Every structure is written in C-alpha cells, then in structure tokens.
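Just below is one structure, and these are the notes that go with it.
For this depiction, one protein chain was excluded, whereas all remaining protein chains were kept in their positions.
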Amino acid sequence: MSFSLIQEVLEPLQSMRLIDPHTHINPHQPASKTLADILGYHYYTELAHSSGMPKSQIEEPGLAPKEKVGRLIPWLTTIENTAQYSWLLEMCQVFFGFQEDRLTVDNWEALYDRSLKQMQAADWEQHVLDRSGLDQVYLTNDFDDPLQGFDTKKYVPCLRTDDLVFHLGKATVRERLQKATSLTPTNAAELKDAVGKLFAHFKANGVRACAISLPPDFSPAAVSAASASGLVSKVFAGHDLTASESATLSQFVFWTLAEYCVEYKLPFDLMIGVNRRVYEDGVFQGQDLYDSRTSLIQYKTLFNAFPTVLFPVSVLAETSNQELVSYSWIFPNVITSGHWWYSNIPVHIETDTRARLQAVPMTKQIGYYSDMYKLEFALPKFAMYRRILAKVLAEDFVIGRRWSVNRAVSLGRQVLRGNVETIFGKCD
Amino acid sequence: MSFSLIQEVLEPLQSMRLIDPHTHINPHQPASKTLADILGYHYYTELAHSSGMPKSQIEEPGLAPKEKVGRLIPWLTTIENTAQYSWLLEMCQVFFGFQEDRLTVDNWEALYDRSLKQMQAADWEQHVLDRSGLDQVYLTNDFDDPLQGFDTKKYVPCLRTDDLVFHLGKATVRERLQKATSLTPTNAAELKDAVGKLFAHFKANGVRACAISLPPDFSPAAVSAASASGLVSKVFAGHDLTASESATLSQFVFWTLAEYCVEYKLPFDLMIGVNRRVYEDGVFQGQDLYDSRTSLIQYKTLFNAFPTVLFPVSVLAETSNQELVSYSWIFPNVITSGHWWYSNIPVHIETDTRARLQAVPMTKQIGYYSDMYKLEFALPKFAMYRRILAKVLAEDFVIGRRWSVNRAVSLGRQVLRGNVETIFGKCD
Partner (left out) sequence: MSFSLIQEVLEPLQSMRLIDPHTHINPHQPASKTLADILGYHYYTELAHSSGMPKSQIEEPGLAPKEKVGRLIPWLTTIENTAQYSWLLEMCQVFFGFQEDRLTVDNWEALYDRSLKQMQAADWEQHVLDRSGLDQVYLTNDFDDPLQGFDTKKYVPCLRTDDLVFHLGKATVRERLQKATSLTPTNAAELKDAVGKLFAHFKANGVRACAISLPPDFSPAAVSAASASGLVSKVFAGHDLTASESATLSQFVFWTLAEYCVEYKLPFDLMIGVNRRVYEDGVFQGQDLYDSRTSLIQYKTLFNAFPTVLFPVSVLAETSNQELVSYSWIFPNVITSGHWWYSNIPVHIETDTRARLQAVPMTKQIGYYSDMYKLEFALPKFAMYRRILAKVLAEDFVIGRRWSVNRAVSLGRQVLRGNVETIFGKCD
C-alpha cells in the first residue's frame, strides 16, 4: 500500500521543472562531451582510487578519454553498491539507452561509442536540460569571472569567495584581484573597495548569491579597519602572514562580504565544514574530508549582525543537521539548504529531510541542489532526492498527519522549487 | 498489517492515565484563558517570527489576546508542516471541536470565540486534566516560591535551581534568596545553610525533584569551602566576579545542591546543553540554542561522587542521545529522561526511543514529559509520543522479538508512567 502511495506523491514531483540552485557547471561547456567527462567526476575517480586503482592510471597526462574510461571500468565493479554508481547507471540508461544493469569490461565500449555520437549532437546541451526539466542552473563563479559569453538568465552567476577569504596570501589570487578590479589595495578600505567592485560587476550580470565553503573551525567576527589595514598592506606587499594574522584577515574579508550582501540584497550561501587536502595523495578533488566537531554557535555573531541577509546553510556532517534545523527554526535569516557532499546519500537525506519538514517553516527550506560539474548529473541526483522526498511526504504527512496527496505534493513543490524562487529571486 | 498492530499497541497506551514529570505550569493559572495563551507559547511565536513576522507585532505592549491571535494566524500557514502546528490542530480539534484541518484567516475568529466560552467555564481546568488523563503535573518552581495556594499533590513542586547556580551575580537573585531564607551569606557555609533552608521549605511542601538546565560547557566539580568562601563574600558584597570566579561559584553551588539531594533523597533532573540568548533579538523564550559539542564525560565526577542520587538526564542535542543511553546502561544513578525541546520532534523521538529501549534497563527510562506552560499541551504532546512509542514497541518487540502485544504494552506503561512513580515517588 505505502509503495503505491509513495508513487502517487512522486509522480507530480517528477514531472516538475526545476531550478538547480548550486552547481559547478562551466557555462561555456555545460554538458559532457564523452563518457570520460561523466566518469571523470571525482565521485568515481576517488571511489575507484579508494578501491585500489592507482592515481597515476587516472591522472596520466594526455590520457585519451576513451582510454581513461576503459581503465576505470574494471574498478567500478567494486563500487556497484554505492549511491554514486546508481547515478551513473541512471544517466546511462536515461540518456544513452543503456539496457543493462552493470557496466562491464564487455559492454562499456559499445556504450562509449554510442554515447559519444549522442553527445556530439548540436542540441545535446538543450536535450539534457529538457530531459532533466532544468529551467535554470546556478553557477559557482570565480570572483574574476568576466561572466561573458553565456546566457546569465539560464546559467545564473553566483560569486564564489573562498579565494578572497582564505587565499589572499597567494600571489596568484592577489594578481587576479588586481586585474579584475584595477585596484591594488594597501589598506582595509581599499580592499573593501576592490571587493565592492566585484559585487558591482556580478550584480550587473545577474548574480543571485554570494557563496563560500568554510572549514570546521571558522568563526566569523567583525574586524576593525584599523586592525585589518596592517594585514592588507602586509599581504599585498607580498609578505607572508602568520597563521593568526591570516585568520584575522579571513575574518575581515568574510565580514566585508556579508556587508556587501546587505548592500546588494544577496543571499550568502554558507557551506560549512570542509577540511581541504586531508588525503594529500588523493585524486583531483578527492582529497577533502572533515572534522564533524563544528557548531553553528560559531556563527552566532554573524547571524545576529546581519538580520537582513539570508543565509542558506549547508552542513557537511550529518551530525550537524539538527543544529541547522534548530538554528533555522529560531533565526529568521537562516535557511536549510540541500544535502551536501558526504551527506548526499539516501540514508542521511531521509533523516535530514524528515527533521527539516517536521520543524522548520516550510518557506525556509531549499530542498536540493545537484552540486554537479556536468549537466547530466542533475537528473539522477534530483531523482534520488525526489524519491526520498516522496517517501517522507507519503509516510509523515499523508499517512502520519492525514494530509491529502495534493497537499503533500504542494509542500514538496515548495521545497523543491518554490523556495528557490522566493529566496534567490524568480526565474525571469 | 503493521498499522493495525501499531493501533493494537497504541490503544491501551492511549487510555492510560498519566503523570507529567516536567512542566512549566503555573499552578495558580494552569489552563489557558484564551487562544492567545496557546498561540503565545514560544513554539508558535518563534516559528512565526522565524518565518518573517516582526517581533514588534507579537510583543506589542498591551496587545489584546484576540488581536494577538489575529496577527499570528496568517503566519501560521508557513508552519503547517511542523510538528508544533500538528499539536495546535489536535488541541483545537479535541478541546474546541474544531472540524477543519487548517487555521485560516477565515475560520480563526469563530474558533476564537467558541473556545473563549469553553475556557471561561468554571471547570475548564478540571476538564482539561480529565480529558488528558493527567493525575499529576510536576512544576518548575523558582527557589523562592512560597508553594502556597495550590494542591501540591496535584501540582507537584520541583525546585528549579538555574538562578542559584548561574545568577547569584545578579542583585535581584541575591535579594530573592535573602528574602526567602532570611539569611545573608558571607561565606560558603552560610550559603550552604541558605540553600538548605530552601530544600527544607520545598521538602515540607512535597517537592519531588531538584532540577536545573545547564550550558554545554558546564562541568560539575567539588569546590572546597575555603575556595568558595571568598567568592560568596565578594558576590554578596555586591562586587562583580570574573568569569573564572563566577564559574567556580557555579560549581560550588551546583555541588551543594547535589549534597542536599543526598540528604533530602531527591532526584536531581539535569537538562544538559542549552546556550541562552544566542539569538539576541528573538521573541520571548525564542532566543536559546545550543552547541552540540558537549559530552556526559563532563559529569563523570558528579555521577561517581553521588551514587545515591538519581539523575534523570535530558539532552538537548539528539547527537548526545547515544551517550545518554550508554551512561544510563553503565551508571546505576543515571536515568534517561524524555525528549527535550529541539529533540522533541518525531524523527528524533523515534530513534532515541529505539536506542533506549534496546540498551537501557527498562526500569531506568522516563519516557516523556510535556515541558508545557499551559495544561492543554499535555494532550497532543503525549499523543505524539504515544504514537511513536507504539510504533517502536510493535516493530521492535512484537514483530522483531516476537513479544505478545500485552507484554509490549506493559513495557510501554512502565516507561510512560511506572518509572515516574518509582523514580520520583508514587502518586498519593
């Protein structure tokens, strides 16, 4: 009985068109060109490497796409159990007409060749968008992205600020800032001006959010211009900062971003909890992990200081979800956002979705984003989320609260899309 | 099949009469007088505020009850998904004959007027107690509560001690202590005597527990009278304590309370994990949150030092539940107690109930308390818990362990009421 009920809730959710509010899509090359673009996603390379595949086989310079896929295929047998593998299978089945339930050394080549032809079609990108029901795809843009040459109504700019906050100590980052703004800051006020120019540029190009990923030990705090000026001057003169100075400069820049979010009326996406390069010899993008000992209490000052800025918050550790639910229940400006990275597997999504739907105002929940690098991934990732969402709506609301199916579906629609529009601005 | 089985387990649990072992009921005004008393509960005001309702609209001085309800109603549409809203609906349906499944701008006024008449009936309080099956309601009494003018067999005193432990630095608290005890402590021994007078007064009035809520970073420790005396003398002379002195004084007073719990044979309710005033501009009682990084290891010294004191422990963060289960499984004097505040939503109650029933002696579990401010809330809150308890009993015990329904119900009765009687003392 409950399976057919879940199905009844799921169908209207599946036929909805979507906005994907956080991705790493390159708008100049949004879709995959070969199966290697799909299998090159770090979820597959890192899992194959975790199973024993040498990094050198994956990242050999000049490796041809087909050869790369051929090398990865045998290792995929060790990860057939994973949710990530199920995404792969669903993509192959839906987009490339793959009929089998496993990728093997015997069947991959035919799939590779057939999929290659499909991906070479001129309308492949649009085909993927249509088949996936995607109206808009939010991007993760470097602060010096010219934002030219693509439709910013379809591929929506978001200003990613990790480099500004954490990497001004690197000459390349400072040079990029100087080039992007034609400014060479020598004090706090000038650095603020430079950051302001970035916001103005992004605003002129339809930016919908400022975004950043943060390590577990980060605590935002206001830093006076007086304290920051010396550090700005020192770092832009090319001198190394101490760890403590560097942390203070990070706080200053972070706080400055929040101030511009007020001025430019932008939500500030916080993705909290990642430690970079924990596994030093890991494959590309397969090196980051975390320390689950982090708390939103570290953001108390920020949330209090910026009541007019909306903070869609993603947490990396599932153990942080209850705090996220509680802080969103209390703070008007805290929004629950998606199921990020290591929490993006069904067992955690289900528990987290239940908790959010049971305790956070329905207007303050961004259900899901794909975090994808290539367009093809939105379909299986959102499909996974929609199946879980339908299950929770059916069990907790239709059965548990005696809601009608229609009412449950309407709640589903709101967290899947409605809130994305109200929080980041409507799809034009 | 399993739904009818859950129903079979649930029915006898639903018809049980209850003792509610922790509430904030005012025994001089236990029931609501208008719907504003119900909707004024911080669960609704804080969620409405979280959804965007300005605090000034909620807390306007002199606001008439009906006007307050009328202002809140439109915001309730944003929280229809929450467990808290489901309590509201159940109260309106059961107590006021509300027939609809939503409170709207169109139907609220009729409900308000009808419910007002019902609440004005002379026997409303008794009607709510009867309809809810409540035999006893435990209170949260200020240390200087005269405990006069109400039936302490029905409304059972519990000595709440947050002010004594954490707020002796406030002149008002010291004055209340001086007034209640006719003592002005100038050293540790005299402060102990003053606290002892409070215990004697409460004992004479049927107190059943000492209780306190504690921040995540609190660690109980014995403090010598010599170390404490200087601090007592300093604070009662009206001087400010440093943060470190204040923490030591808190430890001294807390330890003193535990010593009196030995002498007066009282359980000591510990409610662990709350940070006060995290959201500084939040509505009344809607400002507190937490840091889930806390551990019962901080209570190691306490649990070892007071083997004859029972400690019913509530944890605020669901991530602390496994520690609570494990500490109760090992320490004879640690009891699992209820599902507190941010953990009091179905998804967490279910997991926590499962873990406790699977690993803690059945005699050491206090299933639930309502934490209510007005009598009407016991019914929907206990109903929510009983439904979850019945589900866990049916699935894990009747199906999973092949227990008879009767045996499962008997376990349910024990955690719902039997243990409250053995731990705090029988209902006279």
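First chain written, first letter: the chains are A and B, and each begins at residue 1.
Assume a residue touches a chain if its C-beta (ideal position, glycine included) is under 8 Å from a C-beta of that chain, and two chains touch if they have at least 3 such contacts.
Treat the numbers as computed from the prediction; the structure is a model and nothing was measured.
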Touch as defined at the start, partner being the missing chain; which of B:Asn26, B:Thr77 or B:Gln322 qualifies? B:Gln322
Can you say which of A:Asp20, A:Glu46 or A:Asp144 touches the chain missing from this structure? A:Glu46
Using the touch definition from the top, which of A:Ala180, A:Ala247 or A:Leu289 touches the missing chain? A:Leu289
What does the interface between chain B and the hidden chain look like in terms of residue numbers? 293, 295-297, 300, 303-304, 307, 319-320, 322-323, 325-332, 351, 354-355, 357-364, 396-397, 400-403, 411
Go through chain A and note every residue touching the omitted chain. 46-47, 49-52, 78-84, 86, 101, 275, 278-282, 286-293, 317-319, 342-343, 345-348
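As a convention for this text, only the chains that are shown with their structure count from here on.
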If you average the Cα atoms of chain A and of chain B to get two centres, how far apart are those centres in Å? 39
